[in-house]
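Below: one structure in structure tokens.
A single protein chain has been omitted from the complex, and every remaining protein chain is retained in its original position.
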Amino acid sequence: MAGTEDGVSRRAAMASLGIGALGIGGVALAQDASRPPVDLGTVVDGKVLFPPSQANSEAQPAPPPNADAPADRVGFAIVGLGKLALEQVLPAFAQAAHARPVALVSGSPVKMAAVAKQYGIAPDSCYTYADMARLRDNPAVQVVYVITPNALHRQHVIAAAKAGKHVLCEKPMAPSSSDCNAMIEACRAANVKLMIAYRMQYQPHAREAIRLARSGALGSVTLMDMINNQNQGDPAQWRQIKALAGGGSLPDVGLYCLNTARAVLGEEPVEVSAQIWSPPGDPRFREVEDNVAFTLRFPSGAIANCMSSYSTHRLSRLKLIGSDAWAEMEHAFDYQGQNLRVTRLVDGKDQIAETSIGVKNQFALELDHMAHSVRKNLLPRTPGEEGAQDQRIMEAIYEAARTGRTVRLAEVPGHDRFRGPESLPQ
Amino acid sequence: MAGTEDGVSRRAAMASLGIGALGIGGVALAQDASRPPVDLGTVVDGKVLFPPSQANSEAQPAPPPNADAPADRVGFAIVGLGKLALEQVLPAFAQAAHARPVALVSGSPVKMAAVAKQYGIAPDSCYTYADMARLRDNPAVQVVYVITPNALHRQHVIAAAKAGKHVLCEKPMAPSSSDCNAMIEACRAANVKLMIAYRMQYQPHAREAIRLARSGALGSVTLMDMINNQNQGDPAQWRQIKALAGGGSLPDVGLYCLNTARAVLGEEPVEVSAQIWSPPGDPRFREVEDNVAFTLRFPSGAIANCMSSYSTHRLSRLKLIGSDAWAEMEHAFDYQGQNLRVTRLVDGKDQIAETSIGVKNQFALELDHMAHSVRKNLLPRTPGEEGAQDQRIMEAIYEAARTGRTVRLAEVPGHDRFRGPESLPQ
Amino acid sequence: MAGTEDGVSRRAAMASLGIGALGIGGVALAQDASRPPVDLGTVVDGKVLFPPSQANSEAQPAPPPNADAPADRVGFAIVGLGKLALEQVLPAFAQAAHARPVALVSGSPVKMAAVAKQYGIAPDSCYTYADMARLRDNPAVQVVYVITPNALHRQHVIAAAKAGKHVLCEKPMAPSSSDCNAMIEACRAANVKLMIAYRMQYQPHAREAIRLARSGALGSVTLMDMINNQNQGDPAQWRQIKALAGGGSLPDVGLYCLNTARAVLGEEPVEVSAQIWSPPGDPRFREVEDNVAFTLRFPSGAIANCMSSYSTHRLSRLKLIGSDAWAEMEHAFDYQGQNLRVTRLVDGKDQIAETSIGVKNQFALELDHMAHSVRKNLLPRTPGEEGAQDQRIMEAIYEAARTGRTVRLAEVPGHDRFRGPESLPQ
Partner (left out) sequence: MAGTEDGVSRRAAMASLGIGALGIGGVALAQDASRPPVDLGTVVDGKVLFPPSQANSEAQPAPPPNADAPADRVGFAIVGLGKLALEQVLPAFAQAAHARPVALVSGSPVKMAAVAKQYGIAPDSCYTYADMARLRDNPAVQVVYVITPNALHRQHVIAAAKAGKHVLCEKPMAPSSSDCNAMIEACRAANVKLMIAYRMQYQPHAREAIRLARSGALGSVTLMDMINNQNQGDPAQWRQIKALAGGGSLPDVGLYCLNTARAVLGEEPVEVSAQIWSPPGDPRFREVEDNVAFTLRFPSGAIANCMSSYSTHRLSRLKLIGSDAWAEMEHAFDYQGQNLRVTRLVDGKDQIAETSIGVKNQFALELDHMAHSVRKNLLPRTPGEEGAQDQRIMEAIYEAARTGRTVRLAEVPGHDRFRGPESLPQ
């Protein structure tokens, strides 16, 4: 093949080798006996499979995503068009494989019209809160995703259940255990699924960290350190209003520490101590708490030291500490930026190893899990019961801080007692 | 508001405060005179704007993406359904704001049917290579994206231009300067735009690195170190066949080093030296080269030391080295994983600072740039002339390695002489 | 000067330029009028000063160390020849500038003879514990460094004080507050200094972290996260025996968290909560505790979440978390390996900046501080009172864990109330 200096003679050379049945790029490849045929991919069950292009020592690129055709996806109605819905959730559908937005619910017709136009949602699939019962008549809607302020979750979840739709509800589930119980009961009565949007249980680095802890690869995991801090701005935003938010940093960001600590070993805490402090005179903390430090003890003896803040520079971090090794995630609870490092002894020396884990949109993974659970009729990994248990523990944390006493919690034997199967769409 | 212990009494408490005109989540907020109203977002020019939620010391979340409604986007035809198209490009449209796939061209009807179904492309927008002239009759297609083997770019770009469509062509542009010139000429004759898919010139970390170098923030940038290595597997893949690939590691991965080195200062190299080595007997390198080390000298005196490989573990890295500071990107040319660190003296001590730059899909950025260029009738940042210049330099690199001599290149005065404006969609 | 191809002609060329008064390396330098004279260093106050060799954009190398001649250094007697003394302290004298070992005290004549030979200590400067009173007659000994098991510190410190020598005592100071008080009293009565060997208050990265927190550069520091874990081996070692160690992970490694948290803002905690857990049946924890999680609250509202362990993989980490930024030290409490990273917003993006701080031996810094305090008659930065305060707080931590209640501590107004000046030798 040497000496072909330009495209014309190159193609002439190819032609001179003889033209075979299998072409590439519309040009038939030479049937050179000394050269195996080029594999251009095969189609199996509607999916295109390619041979590996890289050597065995290399990570192969991810295969083409196995996404449903748009029309085949599970349809979601989005209830509440605030920052989270518009900045994170709605854009995430584009990275989902099995979910699509098909309806909106909002109190603002102007805002809803702008969003509907952007996402190609028909005007007759746009509803007011008062109209939620009409969702029943929209067959494109299979799931209702409630993204309203925390204190309103109860009424919107119940409205969705009454409309006969499965429900995905943002965390925290609700400001009180009695709210949570009422939501679970409403969904049970309506025979619809209820999932709480705990994105960390679907995020790949967190899942790998949990897998490591449970596998014994870290030895016996007896300590955890969890931090989730941010610094709130505008004191007038709903998160600073107790009647809407239910609480301050604990239910909003501290909940990630609590929920992840519970998920690591699958145990439920039996004891909690806590201290809470809010800076006097800061208008952000007239109604809700700022800094929370809490310590959970689990039946195996494992202790989780946790911290949340609403007045310090953003920091989210997770450490799982075992007898033989420890794992750390930076940006643990952020929307992106996670990594995972494990420190252990190798050949007599400490080694820090960071594994490259492909970035995936957490909200898309969550949406796909809900779609999969609906299609396969499975309990979601994080059902309403998972949210209710967190709420019970948060109530104990508040009590421990208020009383200055360690609070004991009801023992929950077994593992993953409030969780569904890990089953995920392929 | 203290003492509201459950959802029912909380909502009662809210009601007791009096119900105002502005509701949230369908529930009217109390008109508490001591509390400013909650800002639920405003709509300006069809876009929803929220007030900042975080303190001034914090990064604010990105605003809702300003994506076009699906039907309003620029339509692309994808030519060639290989690994790159299926694994990277087609999934990336979901993260684009202004582009959508509307047609396919492939030699494999079975593969094309599977892809068309997944992406919701109508059967009558699926074409064979022989049919490309019929693209002219499809008004939904505004841009043709050519993703076939390198040696076939010429004929497919020309076919698209003849069909009256703008063209986005994968890199390397073509195996010879004469190919490149013919492609540029065909697009000029057809009065269509031609862009080469140099994703690094659109990737945010690389753009920031280039901005730093040009701003003087690193002092005078006089040295660059660029590496792009991977380890090829199957010797039968088209990239190992000279008639299809045009060359080995240099045009495939080394091109990123070359193109980025040129883009950093906007100068064109005047001198190149090189050494090439391929392991004897390795079936992957019967036709194309393996390792290439090349050194570029620029008119300002800046020197770029570059390396590409087809037989070593994946490594891609970029360093821009100035008199006062140096910048480094890890995973510089990979599809994801970029970071950017700058080392400089601060208060008498060396400091390494890594800036958090939001992750964006590189292919989506590239697609949006092409869509924007078409809509606004702008020369793309990386037009055909950019690709042709790289090809001229690669031919000099091969010559330098073959002759063992430094090869001089034609001087190109000015800056960014082969590039269009940086204008990007907002 | 071009064209001088070998040493002979080069030197001839130099000679031909004319020989000046100032030589270099024994060869006179040419008096080339166009070239300024080479500055070979000047001697000021017995110290050699060189001009900077690097550009202004660069860190200059550290100047020659300003160490005393060996015979001029402050003489230390080492009491106790265990692992810490032999592996860390005695080797560290070589990196000190003002201290030297001149005497030993041990219960093992064989071990002492081997050590004395290695460090050039005369046989008549080797003592048994019973002989410590004879230190009074050794004028070379100015300081006695007590490195025996914790429970023995009291008697050895008192013995040293009675011999009229200043005392440096390893941490933890002693197993009880009454021990601490007795030690302070004995040194006061003997009019000798007492310093507790808190190396973190001398370690450069920790000092810089404390400086940052106090400077306001992090905003208001209201949260700290401190971890110090290790995994003990042999259950028979003295650290697992309560009568010798006084306690388990808390006084040994958790003390670093406690002491550093106190040092950050210079405040004293007012409230402590804690949980302790030891694995049943583990022979290492028959007498002393394993894992301790404790939370300190300070008068300003700052909260420190702390953790220590004797059964998990080595991990030591410190975070100082402010309203505007946070600082993190890896390997915070280890003998080496510290770094310091600060995360803050810069130009609207989060930036992680690591400052290069020269590595210095912590023990050498501690020895030099004590030598300096003795010479200048200054209260050491970490006197006995600092150790006694830590012991009081540790007793509160044990009580909080035992009772499940938050324990209040006596308020200590002011800042750095138990510390001497930061004055360090230059």
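Each chain carries a letter (A, B and C) given by its place in the written order, and its residues are counted from 1.
In the analysis below, a contact is a pair of C-beta atoms (placed from the backbone, for glycine too) under 8 Å apart; a residue touches a chain by one contact, two chains touch by 3 or more.
All figures in this text were calculated on a predicted structure; none of them were measured in a lab.
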Fill in: Residue touching the undisplayed chain, where the options are B:Asn305, B:Asn339 or B:Ser423
B:Asn305
Fill in: Touching residue (missing chain; options B:Thr42, B:Gln336 or B:Thr406)
B:Thr406
Worksheet item: Which of B:Pro51, B:Gly120 or B:Gly219 sits in contact with the chain that's absent?
Response: B:Gly219
Worksheet item: Of the residues C:Val48, C:Ala133, C:Ala189 or C:Val346, which one touches the chain left out of the display?
Response: C:Val48
Worksheet item: Residues of subunit B in contact with the chain that isn't shown?
Response: 218-219, 222-223, 225, 227, 229, 231, 271, 273-275, 277, 279, 291, 293, 295, 297, 301, 303, 305-307, 309, 311-315, 319, 321-326, 343-345, 350, 404-406
Worksheet item: Can you list where subunit C touches the absent chain?
Response: 1-2, 4-8, 10-11, 13-14, 23-27, 29-30, 35-41, 43, 46-48, 50-59, 61-65, 67-71, 80-83, 86-88, 90-91, 94-95, 107-108, 110-111, 114-115, 117-120, 128-130, 148-149, 151-152, 154-156, 174-176, 178-179, 182, 230-239, 241-244, 246, 287, 311, 313-314, 335-337, 356, 358-359
Worksheet item: Please identify, in ascending order, the residues of subunit A that touch the omitted chain?
Response: 55, 57-59, 219, 323-325, 344-346, 348-357
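Basically, only the chains that are shown with their structure count from here on.
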Worksheet item: Can you list every chain that touches subunit A and also touches subunit B?
Response: C
Discussion item. Per the definition of touch at the top, where is the C-beta contact count highest among chain pairs?
Written reply: A-B
Worksheet item: So which chain ends up closest to the centre of the protein, judged by Cα positions averaged per chain?
Response: A
Worksheet item: In whole angstrom, how far does the Cα centroid of subunit B sit from the Cα centroid of subunit C?
Response: 51
Practice prompt. Provide the list of subunit A residues touching at least two other chains, using ranges where the numbers run on.
Written response: 231, 311, 313-314
